[in-house]
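All protein chains but one are shown at their positions in the complex.
Labels for the chains are A, B and C, by order of writing; each one numbers its residues from 1.
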Amino acid sequence: MIDATILLDGLAYGMVLFIISVGLTVTMGLMRVVNLAHGAFAMIGGYVAAMLVGAGVSFFAAAGLATLLVGMIGAVAELAVYRPLYRKGELAQALMTFGLTFVVIASLTSGFGTGIKTLPLPAALGGVVDIGFRTYPAYRLFLVAVGLGLALLLWLLIDRSAYGARLRAAVDNPRMARAVGIDVNLLFTVTFAGGCALAAFGGVIGAALLPLEPFYALRYLVLFLVVVGVGGIGNFKGSFLAAILLGVIDTGGKYLMPQAAAYLFYGAVLALLLLRPNGLMPAKSAT
Amino acid sequence: MTQPALAVHGLSKRFGSLVVAQAIELDLARGARTGLIGPNGAGKTTLVNLLTGTLRADAGTIMLDGRPIDALTPEARVRRGIVRTHQINTLLDETTVCDNVAIAVAERDGIAWRLLRFARRWRACIDEARSRLAELGIAHAVERRVSELPYGEQRLLEIAIALALRPRVLLLDEPAAGVPSLEAHAIHAALDRLPGDISVLMIEHDMDLVFRFAREIVVLAQGRVLARGSPAEIAADRQVRAVYLGRSAS
Amino acid sequence: MKQAWAALCAAGLIFGLVGAASAETVKVGVIATFSGPFARWGEQFQQAIKVYQKQHGTTVDGNTIEVIYRDDGGPDPARAKQLAEELILREKVQFLGGFVFTPNALAVADIVTEAKMPTVIFNAATAVVTRKSPYFVRTSQTIPQVTVPIAQWAARNGIKRVVTAVSDYAPGFDAEAYFVKTFQAAGGEVLESIRIPLATTDFSPFYERVLQEKPDALFIFGPGGPPTVGMINTWASRLKPAGIRLLCTAETQEIDLPKIGPAALGVVSSFHYTETVDNPLNKALWADLTAMFGKNTVPDLASAGAYDGMELIYRAVAKFGPRATGDQAIGLWRGMAFDSPRGPIEIDEKTRDIIENVYLRKVEEREGKLVNINFQTIPMVRDPWKDEHPE
Partner (left out) sequence: MTALSESGLRRLWHGLPWALALLVYFTGGGYLGLGTHALVMILFALSLDLALGQAGIITMGHAAFFGIGAYAAGIFASHLSADPLLGLAAATLAASLFGLLSGAFILHTAGVTLMMLTLAVSALLAEFANQAHGLTGGDDGLQLGRMAPLLGLFGFDLWGKTAYLYALAVLFLWSLAAWRIMRSPFGRSLDGIRQNPRRMRAIGTPVWRRLVVAYGLSAAMAGSAGALEAQTTRSVGLGALSVLTSGTVLVMLVLGGTRRSYGAFLGATVYVVVQDFAAEIDPFRWMFVIGLLLMAVVLIFENGLTGLGDAARRALAGLPRRSGRP
């Protein structure tokens, strides 16, 4: 049964990777903005939720409120900071969002100090549950469920709804999209806000595995980028697959051969990308 | 009969169940002016990509001057003399018109690897580029950036670059597509003045242009050669009219 | 009237000048990590220094002690060296202090020696550090010094089979080596030694492996900060129910403890500083920290290291005035014994390293707060590495 446990562990870890990177798949993948501030938005979400929980709000309500609030912050950021960037090319975007991340890190350090900000799990998620052959942390099962739910939701929204069709049209050819009456500006603002909200949600839900602290925004950024990159840019199904694959390879490998643990994650990234240079599921219109 | 510049035998390619080229036979004599026509999806672009090596054929051979080139990379084929122009713009937009050509000359002469001691050779590339551009009537634009150039002149530049590579076989992919009629005459003139020893295969939708330019026409439909012959023969071919001209006329 | 006023001014001026001539500003350069992933070290240092200066004043015999902080941003020896140069050459500091990371301390050894700059290492805990310059003294600990006691305790208290899991970097290797050596010498069995990559965020696969080995206890050593939370939480959810105990050194350190939460209950560790040590200095340190920097501020090893480092510097200025030479200061510090918030300490006369109590402690809940509670004191422990590797 140990194999099943390891598989479950890998799956749960992959789901965390997915939940926390999926927002980046939206902003960087679908909207093609080099959004290095993704971690900053996730972190702000986590801090907001931690403050709310500290003030007595329940964990789930805090998660919802933080997601909503960061979504709004994201909309403001899109209007103020990102909009002038769309035309400026990848490097300018990288520089800008890196700068934004620095500012957020410094601000949070000022406000909350440099240490870890705790976001305790609710009692319902803190315990273990019996899954037949052993007991297993409830939190991890919760992550798997949330990850699957989120994937389904996004699939419906992006692949199966009019909104998704409009978004893809607007990204591929904004001029044409405008000509057929799509309000591209509004669409981008809403989508970017959505990406930020997803980041915040991931930051809150994943805080027990990726603890919150001001440097969070840069410490885990590479992790998010890798998931999006391996999945195939602009394809959240690819991200989902990549996250799970990386989670399982990393976890399984660490269990089976801890001597090689340090090389597993990036070794897997290297191998996957050399085998599938356009990502696991390349976007149709490759950039 | 002298050896053809380009000879294609039994060239086939499929994507899954979709056959895009089926046992294509084609040859271009030295100095040929051949038009390649066919309805959308007939496999014209696929054929060009097979010839340039961007796509690998499933079966068949391509011979250049009697030697097979199937194993060569696209770049090596260019150096051997199979050169194409592009339908959509693939010029170096941020570079000057002159440098666009000079870079191609440098590549042709094998000095593009040079890091040091290049000043004199590069000057020669620039000079050649300028004279080629002058021949095509765009000498006035040599120092401008490509992105500032009118579309018609961009297409001329495309031809200038192709000629700078001293091709043996030139594949023209819709050389006049999208060019306003006011600018089109310059392109027509350039096509008329292509060196006589180059074998040209022109893919074109504009029937007037094809019939004016080509001495022989090949019709492609559903991945196979439907007909080939002189413009007059093709114009009279009932089958061709049915699948192609008839439809476009309606 | 006017003349009297002028005379008064003149007198004041002369008095001021005379005063300035005898009272100088002594600059202390502190190189530590104030930004990036390890910024809390710098924060703890600075807060402890401010508390020390509040308690003891910012002047010694009229000489103002001015502390200048410089950020090395983490383990970055090149930057540490450049900052040390700047502090010595441009700021003309009299003392250097700080140094969270071993590579940074090692990188400044040469320049410190050349400049004869008395330098107090507030943290960098690799045993060899103080060997690298005769002007280094250390007020923290060495990894062997705090690791050996937990291994001895484990062997004496019914723990027979242990798995070690350390972070995959140099300090982790030291901890692993000394734990394994000591524990085996005491008759214990080490089933496996796992090394966990530094970037690990999910510890479950390693712990599942431990679970299969069925040891009596797991010894861990982590890089501090965020990963510690995962290390201990995953133990609590996976290994604790199976009766596997957790042994460590710095992992239950005071500053992280509230962040780890109830998962840390029952963890046994050995360390040289415990926030609940019962002595007036420690109580005053804690009280002033919370008074000055908020109720959640907790002293930890960084606070103790910086606080005692300041004590050394103040004593040197008190003894030799504002222009103490490096040799004078080091001469004074060698063999110096005094009371620290952590208990009595002594600077080893020969090695210039610290001799101090190591406490065995257990995480418990007191008044709704998680704290380490000492249950055994091993008095005045020397660094075992230096005894095994004589110069």
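Keep in mind that, in the parts below, a contact is a pair of C-beta atoms (placed from the backbone, for glycine too) under 8 Å apart; a residue touches a chain by one contact, two chains touch by 3 or more.
Computed from a predicted model, the values in this text were never measured in an experiment.
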Partner chains on view for the chain not depicted: A, B, C
Residue in contact with the excluded chain [from A:Thr27, A:Thr67 or A:Thr114]: A:Thr114
Contact partner of the left-out chain, one of A:Leu30, A:Ala151 or A:Leu225: A:Leu225
Among A:Met51, A:Leu65, A:Val81 or A:Leu256, the residue in touch with the chain that has been omitted: A:Val81
Residues in chain A touching the chain absent from view: 81, 84-85, 88, 90-92, 94-96, 98-107, 109-110, 114, 218, 222, 225-226, 228-230, 233, 262-263, 266-267, 269-270, 273-274, 277-279, 286-287
Residues of chain B in contact with the chain not shown: 52, 73-76, 78-79, 83-84, 86, 90-96, 99, 102-104, 106-108, 111-116, 118, 121-122, 125, 145, 161, 165
Touching residues on chain C - with respect to the absent chain: 34-36, 39, 42-43, 69-71, 74-79, 81-83, 85-86, 89-91, 102-104, 106-107, 109-111, 114-115, 126, 132, 168-171, 173, 197-198
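Here, only the chains that are shown with their structure count from here on.
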Number of hops, chain A to chain C, where each hop joins two touching chains: 1
Relative to chain C, chain with the most remote C-alpha centre: B
Chain pair with the greatest number of C-beta contact pairs: A-C
Inter-centroid spacing, chain C versus chain A (mean Cα positions, whole Å): 36
Between chain B and chain A, distance of the C-alpha-averaged centres to the nearest whole Å: 47
Interfacial residue positions of chain C with respect to chain A in the complex: 35-37, 39-40, 42-43, 168, 194-197, 199-202, 204-206, 208-209, 212, 225-226, 229-230, 233, 237-238, 241, 255-256, 258-259, 261
Chain A residues within the chain C interface of the complex: 2, 5-6, 9-10, 13, 16, 109, 113-116, 118, 120, 128, 135, 137, 208-211, 213-215, 219-220, 223, 250-255, 258-259, 261-262, 265
